[in-house]
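The structure under discussion appears below in the form of C-alpha cells.
Shown here: the complex without one of its protein chains, the others still in place.
Each chain carries a letter (A, B and C) given by its place in the written order, and its residues are counted from 1.
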Amino acid sequence: MNAAATAAKVDYNAMDDEAFRREARAFFENEYPENLRFLPRRLSWVESKPWWLSLSKKGWLAPNWPVEHGGMGLEPGKLIIYWEETERAGIGRMPDQGVTMVGPTLIRFGNEAQRAQYLPKILSGDNVWCQGYSEPNAGSDLASLRTEAVLDGDHYVINGSKIWTSMAHHATNIYVLVRTDKAVKQQRGISFLLVDMKTPGITFRTIRNIAGHEEFCQVFFDNVCTHKDNLVGKLNEGWTIAKGLLTFERLNIGSPRRPLQAFEQLDTLARAQKLFDDPGFVDRYTQLKMDLNDLGSLYQRYVDKARRSEALGPDISMLKVFAMDTYQKLAELLLEAGAEYGAYADEVMLADEKIDLMTPFYTSRPGTIYGGSNEIQRNILSKYVLQLPN
Amino acid sequence: MNAAATAAKVDYNAMDDEAFRREARAFFENEYPENLRFLPRRLSWVESKPWWLSLSKKGWLAPNWPVEHGGMGLEPGKLIIYWEETERAGIGRMPDQGVTMVGPTLIRFGNEAQRAQYLPKILSGDNVWCQGYSEPNAGSDLASLRTEAVLDGDHYVINGSKIWTSMAHHATNIYVLVRTDKAVKQQRGISFLLVDMKTPGITFRTIRNIAGHEEFCQVFFDNVCTHKDNLVGKLNEGWTIAKGLLTFERLNIGSPRRPLQAFEQLDTLARAQKLFDDPGFVDRYTQLKMDLNDLGSLYQRYVDKARRSEALGPDISMLKVFAMDTYQKLAELLLEAGAEYGAYADEVMLADEKIDLMTPFYTSRPGTIYGGSNEIQRNILSKYVLQLPN
Amino acid sequence: MAQADLNEHRSMLSNSVTNFARGVDLARVRKLRDTNAECDRAVWTQMAELGWLGVLAPEACGGMGLKLGDMAIVAQGLARALVPEPLTAAAVLAARVLADSNNDTLKSKLLEGLVSGEMLPAVAWQEEAGSLDVNNINVQATPAGDGFRVNGSKRFIMGATSAEGFIVSAKSAHGMQLLWIPRDTAGATVQFDRLADNRQAATLTLANVSVPKTHIINSGDIAAGSLARAIDHASAIIGAELCGIMSRSLEITLEYLKTRVQFGKAIGSFQALQHRAVDLYIQQELSSAVLGDCLAVLDGEPDAKTRSAAASRIKARCADAALLITRQSIQMHGAIGYTEDCDVGLYVKRAMTLAAWLGNGHTHRRRYAKTEILEGAL
Partner (left out) sequence: MAQADLNEHRSMLSNSVTNFARGVDLARVRKLRDTNAECDRAVWTQMAELGWLGVLAPEACGGMGLKLGDMAIVAQGLARALVPEPLTAAAVLAARVLADSNNDTLKSKLLEGLVSGEMLPAVAWQEEAGSLDVNNINVQATPAGDGFRVNGSKRFIMGATSAEGFIVSAKSAHGMQLLWIPRDTAGATVQFDRLADNRQAATLTLANVSVPKTHIINSGDIAAGSLARAIDHASAIIGAELCGIMSRSLEITLEYLKTRVQFGKAIGSFQALQHRAVDLYIQQELSSAVLGDCLAVLDGEPDAKTRSAAASRIKARCADAALLITRQSIQMHGAIGYTEDCDVGLYVKRAMTLAAWLGNGHTHRRRYAKTEILEGAL
C-alpha cells in the first residue's frame, strides 16, 4: 500500500463539516501554485503535474473513489465542500479523465486485474487518460460510431478515428468505444477498450477551440493493437458502460460548481462596478443566484440517490440541461453587466480587482453540446421519462 | 348610394395626421357609450348595435374597405391612428367578422352580385357574420376538415359540424369551409360557402371560454341548404380564399393594438402603485415597451407592403408569433406587477384608477392558439420561408 | 413523538389524502363561480376528522404535533384535487399564530376549535400589496378599558368566507398586538373580492372595534416574531400546494399529448412540444427538490433569516413554475384548453391565486435578495 492510500485512511466523513472545510481551504490556499489560479483555460499536463502529485501524496486526488482504491471516499456533503473549496481557490481543471471517468468505470465495470494495473498509475500521475467517444460525422448520434476493432489472436486491432478528444496530446492512454459487431443494431455490438497512446498506428491532429486554445484532438487509429485484457466489461456491451459513464458525466457536469465559477467573476464585477446599488441588476442577479441554489437542491437529490447506491436513471439528464442553461445565462449576464468591458478578450482590472469576463462565456458554451447536447438530453427525457410517443 | 357611402367621400388620407386624430378622438370620446368602455370581454350584438350604427352613419364602420364599397379607404398610417384612438377610447370588440373578414373576402374573391347582396347589409347591421372553419378533432389541422357539401340542383346541402365559432349565437350569417370533393388531397376539394344562420337544419350549443364568458359555439349542420350563388370563388378552391383570409387575419392579429390595450392597464397600474420609481420594474417594462415598438416597425413593413398591393407571403406568420408572444408577456407582467392584486378576477380601484389586471391575461391566451397556433406558424415559417427539410 | 409514530402518521396521512382526492369531483370547484362556497363545512368537518387540520397543532390542543414536511403531503395532495377549502390559511397560518399564544384560555378555545373544524379563524395581517413585512401596518390599537380600541383595515385575507373571526395584527404603543376579533363584532365589516380561482379575498375594515384583554393572543416582539414565522411556514405550504397544482396539470397535459391526434400523429410526437414538455417537467422537478430541501431546513427551526430565505426559495420557484406549467398546459391543449370545460383552466386559476397569496415569486425574490445578497455584499 502506498503513501497515498495510507493518508487516505483518515475518515473525513466523520469530521465536522467546518473542520473539513478549514483543512481543505488551508491545503488549497497554501499548496496550489499561485500562478495557476483562476486561469482562463484548462491546465496542460505539464502545468498540472506538481499539483497532481501534491494531491496524490495527501491522498486527496480522487475524492470520490472508495478508500480501498486510494480515494477519499467522501460522502456527498463532504464532496461538495471539497468542490466548493476547489473553486474558491481558483484551482484549474487538470487532464482529469483518469480520476473522473476511468477510475469510477474500472471500479464499477472492470476486473481486479484492470483495477490493479491502472488505478495506481492514475494516482501516481504515470497515466494520463483521454476519451475516445465521438467520431467525425457522428456527433450527438454516438451510437452510429464506425471505428472498429477486430480480435486477432490476443489483440484487438482498431481502425478508424475519434474526434473532440480533449487534451489527447497530453495523454498517455485513451479509452475508446469501438464497433466489434457490425451485424447488430446501433447500440449493440459496441465495446469499451483501453489503449496506450504510444501504440504504433496512433496519430493525432490538434483542434483549437473557439477561444483559440488547443483543447481537442482528432485521434486516428491505423491497425492499432491492444491486448484483449484491455476489454472493460463484456464484448459488445460497451454501450452499457458508456451510458453508465455518461450518467456519471451528467452528475459531474450537472453540479452547481461550474456555474459557481462564473458567479465568482460576476460577484467581483458587481462589487467593483457598484452594481449592487442598481436594483435592476440585483433583480437579474438574484434570479440566477436562486436558479443556481435550486440547481444545488436538485443536484443534492441525485447525490443522495448516488450515496444510497440507487441507480441514476435517464431523468438525470435534466440536471445537465438546467445546469448548463443556467451557466450560459450567467455568463451572458456577466458580459452584459460588463458593458463596454463585456467585449474584452482578456482580464480587466477594475477597482483593483482582476476580472475575467470572457472566459465564462467560452467555457459555458460546450456544456450544452458535449456529453450529449441539451437537445439530445431533452429527447432522452421526452422518450424515457415522459414517455411521449415517437 | 346611402348616407354612409356619402359620408365616406371625405378624403381622410389627404387630412393632416393630427387633424384626423383629433376628429377620431372627438368622435370616439363623444359618441361611444360610456358604460361599454374598457369592458373585460367582447361585446354582444345587442350591446354593439347602437355604436355599429353610429359608425355606419358616419361612414366609419369599415376603415379598411375601399371607398367605393362604403369604407373609409384609409391608408395604413391613418388606419393605425384610427386603431390607436379606438383603443384609447376603450371601445369594445364587436361581432365584427363581417367588416374584418367577409367584406375583404368578397371585395377580393367574390363577384359583383355577392358584393351587392352582402356588403350593404354588413354596413347597415342587418347581417352579423360568424366564421365556420375549425371542426371537432381538427384543431390546428384545418385541412383535415370533414363537414361536406353536395350540390343538389341549385343548392349545396351541408352536413357536419363547426366549432370555436365566435359569437355564432348572435350571428345572422356564417361563412364556412366545406369539403366538396373527397377524392382529392387534403387542401384541395374544399370550398367557401355563405350560409344564412336561420336556414333549417342549423343548430348550435354555446361554449364558455376560460374566463367564463359565452364566447364560442359549436354549430351543427343537418342537411342545411344554401343556394349555389353563395359559393365564393371557384368550386374546390376555397383553401386559397381561406389562406388569403388567414393572411388578413394574421395582419390583423399581428398589429400592435391588442398588446397596446394591455399596456393601458399596465401603465395605469404602474402610475397607481408608483412602480416607475422601481428601476427593476422599469427594466422589465421597457423591454416589453420596446418589443411592442419594434413590433410596430415590423407591422408597418407589412402594412406598407399591403398598401403597395404586394402579396403577403407566408413570412407574415412571424408577425402573429411575435405579437402574441409579446402580448402574453405583457399580460403576465401585469399580473406579476400587481402582486396580491394579480389574482383578482375583477377590476380593482387603486389610487382612484380602475384597473383590470386579469382580462388581458385571458384575452392574450387564444392569440397563440387560434388562426393557426404559434406552433403551426413556426412550422409554416420553417417550411415555406426558411425552407428547412421535412 | 417517536420516529416510528411519526412515520406511521406520515404514511396514514398520505394514504388518507390519496383516498380523499380520488373521490373529489371537480364539479364542485366549477360551481364556486356561482356559489362562492369555498368552504363547505361538511367537507371541512371531514377534513378535521381525518386529522388534517391538526397536523401542526400541538397534541395538547388535539393536534398531531407533526412537521411542515407532513403538512406538505396533505396540502400537495389536496391541491392536486383542487379542494377549495382554506387548509393552509387555517391549519398553517392561523394554527401557527395560535400555537404561540400565551393566552391559554383563548388559545385552547380557538386552536381546539380549529383542529376539530368547529371554529374557523382567518389571519388578517397584510395591508399593502407586495409587502411581506409584518411591521408594515397601519391598523392602530389604542388602549381602551382593559383592552384596545382598533381602527384601520386589512386586505388579502384568505379563508375568510366562512370564518368565525379574525386574528388581527395592530400597532400599539407597546409594539404589535395580535388580537382575536369575532366576525360579528360591532364596527367590523368584511367585504369580498373574487379571485382567479373563484375563491375570495377579504378586506376587513375596523371602525372603533373594542377588543377586551381576554382577546389578546400575543403582544410585542413575540407577536411579530410569531406572525413572521407563521407567514413563512404558510408560504412554504403554499409552495407544496403549487407543486400539487403543477404536477396534476402536467399529468393531464402529458396524457393529452399522448392521445390527441393532429396531422395523423399524436401531438406528443412533435419534437417542439416534446422539448417544451421536458422544460416544464424540469421546472416541476426543481420545485419539488427545492420544496423538499427547504422544508427540511424549516423543520430544523433555524434563525429568522435562514427561515425566511428557505420560505422565499420555495415560494419563488414553485409559484413561477406553477404559473408556467399551467399556462403552457392551456397552450398545449389548444382551443379546448381555452374553454371553461377543460380542467387545466381550473389549475391555471388556482395557480394564480396561490402564486399571488403571501407574496408572488417576484416579491419573494426581492426579499431573498435583501437579506441573502445585498446584506452580504455591502
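Worth pointing out:
Criterion: a contact is a pair of C-beta atoms (placed from the backbone, for glycine too) under 8 Å apart; a residue touches a chain by one contact, two chains touch by 3 or more.
Model, not experiment: these values are computed from the prediction.
Counted over the whole complex, the shown chains touched by the missing one are A, B, C. If you put the hidden chain back, the residue from A:164, A:204 or A:299 that touches it is A:164. Only one of A:28, A:156 or A:216 touches the chain withheld from this view, namely A:216. Across B:228, B:257 or B:378, the residue that sits in touch with the chain not pictured is B:378. When you scan A:126, A:141 or A:277 for touch with the missing chain, the hit is A:141.
Residue positions on chain B in contact with the hidden chain: 267, 270-271, 276, 282-283, 285-287, 289-290, 293-295, 297-298, 300-301, 315, 318, 321-322, 375, 378-379, 381-382, 385-390, in rising order. With the whole complex as reference, residues 270-272, 274-275 of chain C touch the missing chain. Residues 134, 137, 139-141, 144, 163-164, 207-210, 212, 216, 273, 280, 332, 335-336, 338-346, 348, 358, 365-366, 368-370, 373, 375, 378 are the ones on chain A that touch the missing chain.
The rule is simple: only the chains that are shown with their structure count from here on.
Across the assembly, the mean Cα position most removed from that of chain A is the one of B. Each chain gets one centre point, the mean of its Cα atoms, and the points for chain A and chain B are 54 Å apart.
Centre-to-centre separation of chain B and chain C, using mean CA positions: 40 Å.
If each chain is reduced to the centroid of its CA atoms, chain A and chain C end up 42 Å from each other. Residue positions of chain B touching 2 or more other chains: 280.
Contact with two or more other chains is made by residues 366 of chain C.
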